[in-house]
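Note that one protein chain is taken out, while the other chains of the complex remain in position.
Letters are used for the chains, namely A and B, taken in the order the chains are written, and counting of residues starts over at 1 for each.
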Amino acid sequence: MSEHSPRLDRPQEAGPVLSVRGLSARIAGQQVVHDVSFDVAATGVTALLGRNGVGKTSTLKAVMGLIERSGEVVLDGARVDAERTERIVCRGVGYVPEDREVFAGLTVAENLRLAERVGDHGTSPARKRLVADLFPDLTQRAQQRAGTLSGGQQQMVSLARALLNENRILLVDEPTKGLAPRIVSEVADALAAAARTVPILLVEQNLQVIDRLADRVVVIDAGRVVHTGPARELLDDQAMIQRFLGVHAENEPAHGEPVPGAAAHGKGAHDQVREAATIAEGGE
Amino acid sequence: MSTLILLLVTGVGLGGLYFLVASGLSLIYGLMGVLNFAHGSFLTLGAFAGLAAAGAVGAGTWGGLLLGLLVGALTGAAAAALTELGLIRPLYNRHIEQVLVTVGLSLATVALFEGIWGPNPRNITGNAWLSDTTELLGARIPNTAFLNILAAALVLGGIVAFLRYTRYGLIIRAGVENRSMVTALGIDVRKAFTLVFAVGGAAAGLGGVLAAQSLNYVSPHMGASLLIFAFIVTVIGGMGSLTGAAVASVVVAVLQQLANSYLNNSGDLIVVLLLALVLLVRPSGLMGRTA
Partner (left out) sequence: MNAADGARTGARTRRAAIPAGGLALVLLLGCLPLLALTVPGVLPGYTYEPGTLQLLALCWLTASLALSYHLLFGLAGLMSFGHALYFAAGIYGLAIVLDRTDVPLLPAAALVLVGGIVLALCVGAISLRVTGISFAMVTLAFAQAGNVLARRDQFGVTGGEEGLALDTDGVPAGLIGVLNTRNLYWVALAVLVVTYLVVLWVERSRAGHTAAAVRENEVRVRIIGGRPYAVKLVVFVLAATLATLTGMAYLLLQSGASPATSSAEFTLALLVMVVLGGVGSRWGAVVGAVVYTLLDQRLTALASSEAVAGLPAVLRVPLSEPMFLLGTCFILVVLFLPGGLAGAAQRLAARRRGAAPPGGAPGVAEPVEERVTA
């Protein structure tokens, strides 16, 4: 970076920590991400939203260099799109993948030890304490094989692996997917705590969790960005929620109590999610 | 009864040799998804180099044998590491091409060995104790069988300890499960690739020297013939499973010895039948992960 860089005149937080420009990605020869551009601000949570299968996971993987990609990815002012995954990670990117991807045959302690890095954005005592405070359960279960943990506990391991390091940004992919309501709230708690120390790009389907955590949203449809803006703006606009996320949000309270009459829609998956979120808030 | 004991012990000894080849194949496949056809060449090269070293300080002496084993292992490791760096790494993640390159390497190296050392087996001067037998429960067992068993047990123990107690072992175990997640934790998994190649090559080179002691000769083709049984062992044991390879090595070799002795020399065919049977009952092998 040059000394005359305008970013130096302003506090570091002002510019985005991650900029994605014209990102395209392919899986098995098929293009799944089309010319996607967005920024992740240097503080708070930016939510990446969209229906199932629109390419959210693929976008994160493309940023990480885990799948074939083209386009520009700028992290902290440096182009990283030509770099190998492990180099990108060592620049301070924590990745919490969809479906947790803990190493089932390794113990919890081994999973965490593997995630420890050295260097500028590596593991620090303070971070280790934070992880120990956030997930006391994992300290107890250090010698248990990760494959024998419950889904929620595995998610904690996955989050802990990312939180152990002084990362510049976390990429978190559907951390509450398939979890019981009480666990959803615990995961949300942990993310909220993490978000106070590091910016997060969060893929999430659960509107309650989005509502609680997200500051800004980026919406993807069919591999393209179709909307960006403050989270509030999207969550308050039921038509937009219906259009972008394909959910009936008229009964979805942005905050507060669920509106009576929700049952009229039948107890679909979405209602269960809403219930989960409600319990999550009640548990606070 | 003494025949049976003889067959069982020599079978386990042969299994030790199979394991020395199969352990590397299995580790390499497990971590990298590459079937290494050139593995037999590491063995052959290790055997020739080890015996040349042994000859330099005195073939047949204990010092010569130990030096031969050491040089064989180091040569195998070096050849394997160079193969990984020069031929496998440039084809990162292109598994078919990686297999093809190892196929080409095996064809080329076997021909080169023939050119250098001649196509025919060469007799070696073995260690006097190794050429002898020891009586065990009435059976006169060739001492090479004990050496093979000891070496295979040490290698198995060594690899298990390496996998369990070192950072690279941890990376390899994790990589066998989910390679891309290892890179997503900021780890350059390619170093682990070179390392498993080197470890596998060392085991194969060691196996080459031991096989030469058991057979009493070295030949450019000894690697290729052991490799085929090592392949069978790897599939029966479950691709990528080290314990599976160990168990299958012993099962295959003992069965082979028994069939060769009691069923009209049909050991090789019985082994293929066993392979077919295992595939019919458990396509993922004895200890393979069920997909």
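Just so we're on the same page, contacts are C-beta pairs under 8 Å (C-beta built on N, C-alpha and C of every residue); 3 or more make two chains touch, one makes a residue touch a chain.
Being a predicted model, the structure only gives us computed values, none of them experimental.
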Original post:
For the full complex, which residue in B:A78, B:L105, B:V176 or B:L226 touches the chain that was left out?
Top reply: B:L105
Original post:
Quick one: which of B:L51, B:M181 or B:L275 touches the chain that's been left out?
Top reply: B:L275
Subject >> Positions on chain B where the hidden chain makes contact >> reply: 29, 33, 35, 87, 90-91, 95-97, 99-101, 103-112, 114-116, 224, 228, 231-232, 234-235, 239, 264-266, 268-269, 271-272, 275-276, 279-280, 283
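Going forward, only the chains that are shown with their structure count from here on.
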**OP:** Go ahead and note the Å separation of the Cα centroids belonging to chain A and chain B.
**Re:** 45
Subject >> chain B residues touching chain A - in the complex, by the definition given at the top >> reply: 167, 170-171, 173-174, 177-178, 180-189
Original post:
Of all residues in chain A, which touch chain B in the complex?
Top reply: 64, 66, 84-86, 89-90, 95, 97, 101, 103-106, 110, 113-115, 117, 161, 165
